[in-house]
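Not every chain of the complex is shown here; the ones you see sit where they belong.
Going in written order, the chains are labelled A, B and C, and every chain counts its residues from 1.
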Amino acid sequence: MLLVDIHHRLGALNLEASFESAGRLTALFGPSGSGKTSLINIIAGLIRPDNGRIAVDGRTLVDTASRSFVPAHKRRVGFVFQDARLFPHLSVRSNLLYGRWFTPQAERYAEFERVVEMLGIGHLLARRPNLLSGGEKQRVAIGRALLASPRLLLMDEPLASLDDARKSEIMPYLERLRDETKIPIVYVSHSIAEVARLATDIVVMAEGKVAASGPTIEIMQRLDLLPPEEVGEGGAVLDMTVLHHDENFGMTVLGTAAGEMRVPRIARPEGAAVRVRIRARDVMIATERPKGLSALNILPGRIAEISQVDGTQVDLKLDCHGDLLVSRITRQSFETLHLAVGREVFAVIKTVAFDRANLSPGGAACANQRLTGASRCHL
Amino acid sequence: RADGDVVVFAAASLKNALDAVDTAWKAEGGKSATASYAASSALAKQIEGGAPADVFISADLDWMKYLADKKLIKDGSEVKLLGNRIVLVAPKDSAAKADIAANFDLAGLLGEGRLAMGDVKAVPAGKYGKAALEKLGVWGSVEGKIAQAENVRAALKLVSTGEAPLGIVYQTDATAEPGVKIVGLFPEDSHPPIVYPVGVTAGSKNADAEAYVKYLQSAKAKELFEAQGFTVLAPVQ
Amino acid sequence: MLDLTPDEWNAVRLSIKVGLWAMAASLPFGIAIALLLARGKFWGKSLLNGVVHLPLVLPPVVTGYLLLLSFGRRGPIGSFLDEYFGIVFSFRWTGAALACAIMGFPLMVRAIRLSIEAVDRRLESAAGTLGASPLWVFLTVTLPLILPGVVAGMILSFAKAMGEFGATITFVSNIPGETQTLPSAIYTFTQVPGGDAGAMRLTLISIAISMIALVVSEIFARRIGQRLDAG
C-alpha cells in the first residue's frame, strides 16, 4: 500500500503527484522528463518535498503537515538508480554486500548466492566497478539494492540496458519478490511489456502530474493512455487458471470464462493462477469460425464496445462470457465485416503470440483488486 | 638535556665560541650547559614567556634592558661580557680600498651597487653600522643604497656572493669568512660600544647558573672568545 | 657525511618525531575543518576559513609569538591546559609539534577540502538509501574517496614540519635534545662563521627524509588512484 500526495518544485517542473496504489508493484510510466526519477527520489527520502505526505504500508515516511521526516537511511529502501552509482572504491562483492551491514540479521531475506546467480555476476565479484560494462554495472546495482533486503524497492529503469535474455532471468525474481515476500516495489520503465508483466498498478505521469493511475488491468485497456508507438502493445490482461498441460505438444491449457486458451507450456502446477496479457493487435476477429488456420485459440464472444482510434483503426472490446478482450483491426476490415455492437464474432489468437513476457505466474493483480474492493478482476 | 643542566639562551652569533666554552667548563669539572641559539629578540620574548632559561646572553644591550626593566634578570647579575668591532667588507676578488674616516667616499665606492648590512632598526650590527655612518657623515649619501638583511650573517652572504660590493659586518664574521676581505675597520668611537651582556634570569632555580656566568669571565673562556675574534670586556675573575 | 654529533642526531630524530606527530595530531582536526568548510553552511564560515589560513598569511615569527602568548606557560590556553590536563607545550617537543601542526594546518585543510569538494555526493546518497547513517556514510564512502586528498594533506603537513623554523624557534626556542629540530639546527649553523658545511649536511639529511616520505606517499596515492579510476 503506497500513498503519495506531494507537491514539489524542481526548477521549471512542478511535480504534483497524488495517487494511492494498493498493489505490490507500482509502475511509473511516462515520457522522459516527466518527473519519475524525481518522484522516487522523494519516496526514497533523497529529496524532501515542498509539501505533502508519503506513506508505505501504513508507515509515514514524510509528512510536511506534521513535520515528520524519516531520513533516507532509516527507510530501508533498496534503490536501483538510473545511473548505477556503484562505489568505485569497493569491489563488486563489497558493493553487493554494502547494504547487508545495516540490515538486522533477522530481516535478511535476499540470499547472496541466489541473487548473484540470477544476475549472472558471479565472475565479476572480485572486480572494481569502473571496468564493468554498462549492463554489468546495472546488474550489480540491482544486486546491491536487493541484498540490502529492503522493505521497499525502488527501481529506476533497472533493465534498460540489459538484453532480453538477461531481463527474462531477472523478471521472475522480481515477480517472486512481489508475490512471496510482499515487498512493495516502485518500478520506472519505458517498456510496456515489462510493465504489463510485472506491475499490479500503473501510474502514468506527464509533465510532473499524474495523468492516470490504477490497476494494471484497467490502465492497459485504456489504449488512449499509451503513447502512440506503444498502442500495439496494449490490450487485455486476464487472470486465468492452469487447467492441464499438453506434454505432447508442449502446451498449457488455461481456463477462462471465455473458454480454453492454449499457450506455450508454462511451469506452473494445475490449478495455479496465471496472468496473461493479450495484445490488442494479436487478436483477430472472424465472423465465422475459421477452418484450417494455424491459430489454435478461437474464442466466441460478443462485441461490447467500439471505439475509433484514428480514421484508420478501430478498437473492439469483446465480451467473451464475461472476460474482456481487446482487439485492434483496420477500419477497412471493420467495414468489410459489418461489425457492430452486439454482434457475435470469434476472437482468433495465435498460440505463439504468447511469448514468456506475456505470461506471468500469480494473480497478483486480482489480489489487489480484492484489496481495493473492486470486483472487475474476472469481469 | 639532563635536568641539572644550565640552560643558556644565547644570541646565535655566539654559537662557535660558546660551544667551545661550554665544553671547556664541563671538562674542568663544571656542569653541562645546554645552549639555545636564536635571535636575541626571540630569546628575550621567550624568557618573558616563561622559558626555562638560566642564563641569557644578548647580542646587544637593548634586549637585556628589556628584560631587566621587566624584572626578569636577577639584580646585579648583569655583566658586559664581550665586545666586537664592525668592519667594511668586500668580496674577496674586489679591488675596493677604503680609508674609513669622516666623509669618506662610500657612495663612490658603491657605485651602482648596494651596501649590505643588518637591518638598521632591528639587527644590532645594522644599528651600529648606521650609527657609525651617521657619525662619519656619509649616511645621507648612501641611505638609499642600503640592503638590509635579516641578520648580519645574511648581510655577509650578500657580500660573499658578490651581490653587494660592500657590506658592514662584525669583525668576528668577516675574519672567518673566506669569501670576503676586510676593506676597513670602523673607529670604535664612531658608534655606541658593541656589547654582549650576560645575565642570570630571575626565574632561574639552578644554583650553577652563577658559576657558569663566572666561568664565562675566566681566563680560559677569554682565550676561547678571543680565538673567535671577540674582545672580552669583563675583567677576568 | 653522516658523522653527526649527538645533538645533531637528536635533531634528526626529533624532527621526524615532531613531523609525524604534527601530521597525525592535526589530521582529525584537518578532516573535520575541511568537512565543515566544504559542506557546512553556517554563520562565520568565512571567519573560520580566514583563521585556518592565518598561519600561512602571518610571518612565522608572528605565529610563533602568538603561540607563545597563548600556549605559553603564562598564556591563557597554555596555563589552562597545564592546570586541567597536565599538557605543557612551552619549550617541549610537544610545543614544536604544535607549532609545526599549526603551520601545516592550512595546507592540510586545503588539500582535504579540495578532495571533499570533488566527491560525487550521489554516491553518498546511494549509501544512505542502503541504510548507512551519516557517520557510516562518511567512514565507508566519503573517507575512502577523499584518501588522495588526505594523503596529500598529510605529506604537505609532514614536509612543512621538516622545513618549519620561524614559528618553532620563536615559540619553543632552540634547545638541543628538546626543541631543536633540523631546521633550527640548520639555522644555528648559518649564524656562525664556517657553519655552511654543517648546514649543508643537515639540509641534505632533511631532504633525504622528506624524499622518502614523498615517495612513500606517492606509492600510496598511486594505489588509491588505481583503485578509484582505472577507467
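Descriptive notes on the structure:
The rule we apply is simple: a residue touches a chain if its C-beta (ideal position, glycine included) is under 8 Å from a C-beta of that chain, and two chains touch if they have at least 3 such contacts.
Quick caveat, the model's predicted, so the values are computed rather than measured.
The stoichiometry of the full complex, written with the chain labels shown, is A x2, B x1, C x2.
Operating definition for what follows: only the chains that are shown with their structure count from here on.
Closest chain to the protein centre (all Cα atoms averaged), using per-chain Cα means: C. Mean C-alpha positions place subunit B and subunit C at a centre distance of 34 Å. Inter-chain spacing, taken between the CA centroids of subunit A and subunit C, is 58 Å.
Residue positions of subunit C touching 2 or more other chains: there are none.
Within subunit A, not a single residue touches two or more of the remaining chains. Subunit A makes touch with subunit C in their complex at residues 44-46, 71-79, 81, 83, 85, 87-90, 98-99, 101-103, 128, 130-131, 144-145, 148. Residues 122-123, 125-134, 136-137, 140-141, 144-145, 227-231 of subunit C are the ones touching subunit A in the complex. Of all the residues in subunit C, the ones that touch subunit B in their complex are 61, 64-65, 68-69, 72-75, 90-91, 169-170, 173-180, 184, 187-188, 190-195.
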